[in-house]
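Quick notes on the structure that follows.
The complex appears here minus one protein chain, its other protein chains still in place.
Our next item is subunit A:
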Amino acid sequence: MAKYLLLKHYRGAPAAVNDVPMDRWTPEEISAHVRYMNDFAGRLEETGEFVDGQALSPEGMWVRYDGEGRPPVTDGPFAETKDLIAGWMIIDVDSRERAVELAGELSAAPGAGGRPIHEWLEVRPFLGAHPTVTE
């Protein structure tokens, strides 16, 4: 049992095979895409592998501490950032192979022309709890 984060990028991932921006799709293609994503999450809930899924706004900012008694400094929106995360799904699966299989399925979500997007998803294992027996 291990948790994996499937990360979807607005920017920063290698180019997808079916690489057409979403605003150039037909409304039906967008609906089909959304349905696919919902069905995928629903299916994972049924198999007992779903943990969480969220989408992120492309808008955002950088924030940092600016010293005692001062308000934090903000900067952004981060137009120049190379890497921009669009959302994630967290899965709890029995093996790395299963995580790869599911990410592959998610990457097959339909895009322009109803064809799979083949987008690149980042798959990151969680650092797990410390097992009892390692000494």
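One rule holds in what follows: a contact is a pair of C-beta atoms (placed from the backbone, for glycine too) under 8 Å apart; a residue touches a chain by one contact, two chains touch by 3 or more; residues count from 1.
FYI, contacts and distances are computed from a predicted model.
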Inset, instruction - Just go with whichever of "RNA polymerase subunit sigma-24", "NADPH-dependent 2,4-dienoyl-CoA reductase/sulfur reductase-like enzyme", "Transport permease protein" or "Spermidine/putrescine ABC transporter substrate-binding protein" UniProt uses as the name of the absent chain. - result: "RNA polymerase subunit sigma-24"
Legend entry - Which residue of A:A15, A:M61 or A:L127 touches the chain not shown here: A:L127
Legend entry - Touching the absent chain when the full complex is considered, from A:M37, A:V51 or A:A112: A:V51
Legend entry - Hidden partner chain, residues of subunit A it touches: 1, 3, 44-52, 92-94, 125, 127-135
